[in-house]
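Heads up: the structure comes next, in C-alpha cells.
All protein chains but one are shown at their positions in the complex.
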Amino acid sequence: MTEKKHFWNEYQKEIADDNYFYERSCIRQSFFPGSETAFLNILRNELGLTIIDDPNQHTCTGIGYHSDVVPFDTTMTICARLFSLMTDKELTNFVPSCVTSFGIFTEVIETWAQFPEELEKTRQFLRKATGREFKVPENIAHPSDIIYKYRKELKKKMKYQLVNCHTGKPLKVVEHIGCHYAKIFSKHSVGGAEFPQVLAGMIEEWGGQVIDYPERRHCCGFGFRQYLVMANRGYSVANTKKKFESMEPYKPDFVLTNCPGCTMFMDRWQYTIAEMEGKTYDEQQMGIPVLTYEELTGLLLGYNPWDLGFQVHQVQVEPLLDKLGIKYDLKDKFTGVTGKYLGEPEKPEYLKVCYE
Amino acid sequence: MNDKHVIIIGGGPAGIEAANYLANNGIKITLFEKDEHPGGNIKNWAKLFPDFGDASVVRKEITDKLKHENIKFINNTKIERLYQENNHWVALTDNEKYYGDIVLLATGFEVFDAKRKEELGYGIYDNVITSVDFENMYKSGKMLTNEGKIPDSIAFLNCVGSRDEKVGNHYCSRVCCITAVKQAIEFKELVPDAQAYCFYMDMRMAGQFYEELYRKSQEKYGVNYIRGRISEAAVTMDNRIQIKAEDTLSALPMKMTVDILVLMVGIESSESTAKISTDNNIVGPYGFAKSKSLFGMDNLTEKPGLFLAGTCKRPLTLPETIADGRSAAVEIMNYLKS
Partner (left out) sequence: MKNWGFNISKPRVIDWDSADTSEYAKIIEKVPSAQRCLMCGACAATCSASNHVDFNFRNCHLKYRRGQFEGLAEELDKCMLCGKCKLVCPRGVNTRAIIYNMRIFINNLDYKNIEQ
C-alpha cells in the first residue's frame, strides 16, 4: 500500500468488544478445518473474551439463497432462528464466520430496518414453525473485524512476524476480501469498499507489506450457481486465473483471505489450473500458499501448523513456514490426533508437493 | 445615489466587472477577496477555450479593472457572516464589521475534490491527476509522468464529480467536455508521438466553436474518443495506470494501461457561496445561490439589496461570467435609482 491517504482510510465501523455469539460456516470446516477452532482459542485464551459456540446452530442458507434455490422469506426465517439461539444465550453481538453469511445477515437486517412489515412477518413465521422468539442483534461483526480490532494486542503475544527470517525483508502479501464483506454495504466494511482495511491493517501491523496489483478488487469468481454446476465451472475458474495472472509479477509470498469460498478458490484452483494448463504462478512450481486470517494469526502466535490444519491445504505451506522461521515436523503432517497414520493424498502431476 | 456603498464579496471576473462598472458610475465599492490575488479561478488555467487565448493576459485585463479610486480592494479577507440589520447589510470578517447598502455575492466556485472518487485513485496513485494539475504541468512546458519520463499515452475521463449520483451532484458542469478537448490538444502539441484518449459519456460541445475544436482534435491531432466511462483505475508494477472502461459501441469491456490519467473535475459551489446563501435563505440545490428568476431577474434574489453574479449561481463559462458581472452592476444601478 502506498503511503498516500485513501479517502475512506479513517472509516471505522463499530465492532463489538466482547460477548460474541459465533455462527460457524457450512464449508469452511471441511476445507480449512483448523481455522474456526483457532479463532475460538485465540479469543478465549489469548484475549480472554467470551464467545459462545452453540451446538444447535445451523446454516444461514446463503449458498441456497445465492443459487436461487432458497427464497428470501425462508432465508429470513432461518436467520431469525439463529438470532433466537443468540437471544437464548442473552447475547447481542453476532459473529458469522463466513463472509457470505455476513452479507446475508447484513442484508436481512437492512431489509427489516427499511421494511418493518417484513420483520413482523418473519417473527410470525418463526413462531409458527418453531415457537421461538428472537431479538435483532445490535452488532454484527465478521471475525476478521475482531482480529483487526485486536491486532495490536495480538502482536504483543506473537512469536513471529511477517518478515523473511533469511533476508530480513517484509513478506509480500496479497490480501483478498470476500465480495459480500464490503461490496454490498460499504458502511459495514472497515476502510470502505474500494480499499478495505481489515486484512491490510493486520498485515501491516504484523510487519508485512501489502501488494497493490491491478486486479486486486476483482472477484475470485465463486458465484455459487456458476461454480456449483460443473459445466459452468470454467467461468468461475477464469476469474481466479485472472487474479493470479495479475499478481504473478509481484512474486507474493502468500495470499491472505477472509472468506471461505475465496480461500478455497485461490487454494484449490491453483491445482486445477496447473493440472489443466500446466501453469503455476510462482517460481518453484508449488503455487502461492493461501491462508485464512485465523490460520495466519495462529501461526504467528506459535501454534503448531498441523493443529491449524495446514496439511489439508492444496498448495503446500512449507515454503512459507521456512521463510517465517517456523519449525515443523513433516513426520507429523499426516498423523491424526490419536497418533494414527492417515496416509498422504494423491500426488498431482504438475503441481509440486512436499511429500512423496 | 452617490452616497450609497456597495459591498462585493468575491474578487473574481464577475465581482471585478461589476465593481468596475459601478465605480465608473460614481458608486463606492468595497470588494473583499479571500485570497492574496484577485482573478478567482482563472489562475488555474494557462490557455482558455475555445481559441487558446492566454489566460494570464485575460486575467491581467480583468484584474487591472480593480485599479479605480472608487474601489477599495481588501484581500486575504474572508467574509465569515453576512446578515441584514435594519436597512443595511453587515459583513463580518474575523475581527471587523463592514456596512453596506447593497451586497453583491460573487463568491464563485471550487472544483470537485477528486479524492472522493476512491475508485479512480486520485491522491492514491501518483500518475492520476486532475485537469487543474494537468494545466499547471502544461504551464511549465514539461509534460512528464511522476517518474520524470515522457508519457506514451494519456487518458482523460470526463464527468468526475458531475452527473454523479454517488457524490450527490446530478448536474452537468458544462465546461469540462470542452476543457478535455482543449487539454488533449495541448498534450499532443507537447508530445506529438504519444496517444491521447478521451473517455466520455457524452461529448457536450454546446458553445461557439466547440464542435469545430472537437473535430480539429480528431483530424489534426489524432485524439481518440471512446464512448465509455472509466470505472476503475489500478496501478501496475511500473507505476502506470490500468484503466477499465466499457467500449459501449462494441458492447465489450476494455482495459488499457496509460502513463497518465487526467480526471476532468466538475464545478461545485464554493464554501463561501454555500454558507452565505444558506445563512440568508437564498440557497438553491447543491449549495449554489438561487436567483429570483432565470428570465430577466437572474441577478436579483428574494432578498432586496442582495444581488448575485457569476458562478455562485451555477456552472458558467468565463465570457458568461463577465457578462453576468456587468448585468448585475446594471441591476444594482437600477435598484439605486428607484
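Should a chain be cited, it is by its letter among A and B, assigned in written order, with residues numbered from 1 in that chain.
We take it that a residue touches a chain if its C-beta (ideal position, glycine included) is under 8 Å from a C-beta of that chain, and two chains touch if they have at least 3 such contacts.
All values derive from a computational prediction rather than experimental measurement.
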Sole residue of B:Asn76, B:Gln208 or B:Ser250 that reaches the chain not shown, by the stated touch rule: B:Ser250
Sole residue of B:Lys43, B:Arg227 or B:Lys290 that reaches the chain not shown, by the stated touch rule: B:Arg227
Touching the absent chain when the full complex is considered, from A:Leu126, A:Ile140, A:Ile273 or A:Met286: A:Ile273
Touching the absent chain when the full complex is considered, from B:Asp3, B:Glu36, B:Asp193 or B:Glu219: B:Glu219
Interface with the undisplayed chain - residues on chain B: 203, 214-215, 218-219, 222, 225, 227, 247, 249-250, 252-257
Absent-chain interface as seen on chain A, which is shown: 230-235, 237-238, 241-242, 272-273, 275-278, 349
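Everything that follows uses one rule, which is that only the chains that are shown with their structure count from here on.
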Computed distance of Cα centres, chain B from chain A, in Å: 47
Contact set on chain B toward chain A in their complex: 115-116, 118-119, 123-126, 232, 234-237, 242
Touching residues (chain side chain A, partner chain B) in the complex: 2, 4-8, 192, 194-195, 212-217, 249-250
